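Omission of a single protein chain aside, the complex is shown with its protein chains in their original locations.
Chain lettering (A and B) follows the sequence in which the chains are written, and residue indices restart at 1 in each chain.
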Amino acid sequence: MYRDFGTILFLVFMGIVLIYAPLVIQKLLAPNDPNADKLATYECGEESEGSAWVQFNIRFYVVALIFLIFDVEVVFLFPWAVVFNELGLLAFVEMGIFLLILMLGLAYVWRRSDLDWVKYNVKYGRGRYSNLYKKSQTIKGS
Amino acid sequence: MADIVFWFVAFITVFSAGMVVTSKSLLYSAYSLLFTFLGVTGLYIFLWADFLAVVQVVVYIGGILVLIIFGIMLTNKITSVNISHSSMQKGVGAVVAIGFIASLGYMAISSPWLQAANTEPAETTASIGRLLLMDYLLPFEVASLLLLGALIGATTLSRKDEDG
Partner (left out) sequence: MDNLSNYVLISAILFSLGLFGVITRRNGVAVLMGVELILNSANVNFLAFARFGGMNMSGHVYALFVIVLAAAEAAVALAIIINIFNNFRTINVDDVSELKQ
């Protein structure tokens, strides 16, 4: 086992070396003559404004959260898949119950539209935004 | 060779864990936590737990750490460029931590541990699967209920008051 993971360790070290070796080489070879324009943040030629520390949208967190829960679910699938042939129907039923319970969670977040990036069920339903609401419904339906 | 790698991994684990709890910047703490998790993964490999090592990478580094970094990004004001955090009760904490390290370390070194037969398991993943589906069936199914509860609870909590 150590030999297999030793290969991975070697790969990790090679990754670090291959990242840092060119950086060190260019530090040694490249001429160094900085001025304010050169040190400015490159933003496709535009003048950069504001700080990069904008507060994230909370939807990133919700998506990461859903990912984490189903990530853990997948972890349980690996040992199950390895012994599936051996245990047969029993393993199938047990994992079926497990997946069904988690499927309830998936149905819940799907129904509450946590999976949609753009949420259409905000209050556009009446007044001057009513046609916007209809448009969103047709987009959702198509 | 394996001994050198072991002590290197142990050093990385302990050193970056120290960085996690002492660093001034919250983001540095989070990135040190990455190296602690990697070091613990290495320890798992030395303990012949290859499946658990991969699970550690997948769940801790790929999931929990990303979630923690999102949590940091979400809970700081736009203007606070330097995300720092102060500590308090340093004296009490240091006394408690050193006391624990001293007593537990003395216990770990001086105890005559039982050293059972050392044979590398032929198959870890299959044994874990057999135990999960036979002996530990109830905890296994309850774990899915726990995950369901966590999923529903956390999405409900973190949904902004758009529709209550």
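As a working rule, a residue touches a chain if its C-beta (ideal position, glycine included) is under 8 Å from a C-beta of that chain, and two chains touch if they have at least 3 such contacts.
Just so we're clear, the structure is a prediction, and the values are computed from it rather than from any experiment.
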Chains in view that the hidden chain touches are A, B
Absent-chain interface residues of subunit B come out as 2-3, 6, 10, 13-14, 17-18, 20-21, 26, 29-30, 33, 36-37, 40, 43-44, 46-49, 51-52, 55-56, 59-60, 63-64, 67-68, 70-72, 74-75, 77, 85-90, 92-94, 96-98, 100-101, 104-105, 107-109, 111, 113-118, 121, 124, 127-128, 131-132, 135-136, 139, 143, 146-147, 149-151, 153-155, 157-158, 160
In the full complex, subunit A touches the hidden chain through residues 58, 61, 65, 68-69, 71-72, 75
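The rule is short, and it goes like this: only the chains that are shown with their structure count from here on.
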Distance between the centres, which are taken as Cα means, of subunit B and subunit A, whole angstrom = 20
Please name which positions on subunit A make contact with subunit B in the complex.
-> 1-2, 4-6, 9, 51, 53-56, 58, 60-62, 64-69, 71-76, 78-83, 86-87, 90-91, 94-95, 97-99, 101-102, 104-105, 108-109, 112, 114, 119, 121-122
Note which residues of subunit B are touching subunit A in the complex, please.
-> 2, 5, 45-46, 48, 50-51, 53, 55, 58-59, 62-64, 66-67, 70-71, 73-74, 76-81, 83, 120, 123, 125-126, 128-130, 132-134, 137, 140-141, 143-145, 147-148, 150-152, 154-155, 158-160, 162-163
